[in-house]
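Some chains omitted; the rest stay in position.
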Amino acid sequence: MKEFCDLSDLRAGEIEDLLELASELERNPQVQALQGKVLALLFLNPSLRTLTSFQASMTRLGGGTFVVSPEMSIHGLETRSGIVMDGTAAEHIREAVPVIASYADVIGIRALASRENLETDLSDSAFTELRSLCDIPLINLESAIRHPCQALADWKTLNDLGIPAKGGKLVFSWVYHPEALPLAVPADTLYMAAKRGMDVTLLRPDEFAMPELLINRARTAAQQGGGRITETSDRDEGMESADVLYAGSWAATQNYGNRIADQKARNNHENWCVDETWFRPAKKSCRFMHCLPVRRGVEVEDDILDGLRNLVVTQARNRMWAQMAILKKLLAD
Amino acid sequence: MKEFCDLSDLRAGEIEDLLELASELERNPQVQALQGKVLALLFLNPSLRTLTSFQASMTRLGGGTFVVSPEMSIHGLETRSGIVMDGTAAEHIREAVPVIASYADVIGIRALASRENLETDLSDSAFTELRSLCDIPLINLESAIRHPCQALADWKTLNDLGIPAKGGKLVFSWVYHPEALPLAVPADTLYMAAKRGMDVTLLRPDEFAMPELLINRARTAAQQGGGRITETSDRDEGMESADVLYAGSWAATQNYGNRIADQKARNNHENWCVDETWFRPAKKSCRFMHCLPVRRGVEVEDDILDGLRNLVVTQARNRMWAQMAILKKLLAD
């Protein structure tokens, strides 16, 4: 494994191997496995879980981490090519990124969707450009349309909880959120569950249909994995016999980048806030997942987060074990 | 030891054992004792000494640290229960704290006094709520009325300097400071010295009497330890035969939370700034202590801080050794 940027670079069997290593590291600490090794974390957008879980991951394996983040904003980084840098930005990513990479054995980069132009975001161009500047193993810490560390951790959570791959049903539902959030987590969760072979339903208001490119990517994975993808705006139909409800929010893609149109579309659906009634058509044991951060009382009611269905802390904790497996695979092999 | 949140959870003998371990770690490095172990530091209020001394402590024991602090303020953390999170805060402590704890082997939390309502602060409710969200060993990095790491380090400093426990006299004096500071350090210093069996004098202007609850807590410790607590506003009487003068400042508790009334009360006492004349009635060898940060020329004159009485750097350095003992006790046993 040379990089971990896109879950589709790995076959399902390779992912299962990686998760076996994650569980092995969870059971048996390997505190010297990456002694003296350095992980660079470059955050073009801020982070809590990704930052701290990677710091903990490296410590547990005996290595260390350094962070470059926008709050440090020492000089401001210029990203445009061929520009005369006579403004405030005093450094170009073409120097900064190779230098940062030169201090590390592995680098993680976060570059979220700009949420201005749909085609740009779907092309994942910002991340792709940064990737081209690195000549060491690279981890995608969330790009415009991918969050493979989250997807890998969620796959582990589904395994750990014994939620069946073949025949298990995962519903990914859009929920209300005051902001137009990126497509990365919903798209990669669909893809992950499809690749795992699950029966996947995308539940969302009609205005929040997902771009064809992302749906098709998941559909191809479903065909290979023996699962299927269904879309619906009907909650009862969608939740029928579900094993897991995974909630998230994203921008309306019809008027992508248009804040007012997006706000208008989402304001019709303030009642898409998960509560116990959602689970009526589901299996009795149906669990609740969310990648966090989550807004209580807006995306989901308190009693779900404080109750037995809730898996969000387990999901977050699995980020650490999954990432330790990625790091070990990239560095120690 | 399951947590280190309150010095009163430990008997005096247990504290002496902990300090013996601290001195042992000071003499003989144990650079692999906590290999692969992770300390999470959650600062709801900023910090210099506590942050850096804990980072150094973990490095010296072979482990690592990650920090979550208000400057990171990625989403803003909501602390209120049962709230509809439609404002700026995008994450609730009920998710954030368990997740942060899930990445670590031990967590330290700082949640200072709000200094708005005395009863709320005396109940230490903010810290207590955060504590209820953690299921791993917890260290109090300063709460509304406690700063046990500082108190433990100061106990070590008193031991190291040979300042007698039984019969030794410690004066804690209020000094002028432009702000209404928290009660945690003065209250815990009184408690610590009383528990150590010392003859303790609280020297302060009448408007700055300490709440009964905190005085009584120290008095009980004094009774058990063989020491005693005296309060006075008479400097010469208070300083009579003192072995140590510990200076600090705190809010007037009569009009707690009322900035104007507090300012009025403290402005009468700008002359409470420690200088050499304070030491006339004291023992010749009387030393000066302060938890830092200290305002030169306001709380204490330069010649004291630059002279032989001064112990403040020793105190600060002992934070590290004391905390290493706490960490080792919590994690390696």
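The first chain written gets the first letter, and so on, giving A and B; residue counts start at 1 in each chain.
To be clear about the criterion, contacts are C-beta pairs under 8 Å (C-beta built on N, C-alpha and C of every residue); 3 or more make two chains touch, one makes a residue touch a chain.
As the structure is a prediction and not an experimental result, all values here were calculated from the model.
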item	value
Given 2 placed chains, full-complex copy number	3
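The working rule: only the chains that are shown with their structure count from here on.
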item	value
Euclidean distance of C-alpha centroids - chain A vs chain B, Å	41
Complex contacts: residues of chain B adjacent to chain A	35-38, 40, 63-66, 68, 71-72, 74-75, 78, 82-86, 90-92, 94-96, 98-100, 102-104
In the complex, chain A residues that touch chain B	29-32, 46-49, 51-53, 55-56, 58-62, 64, 71, 178, 292-298, 302, 305-306, 312-313, 316-317, 320
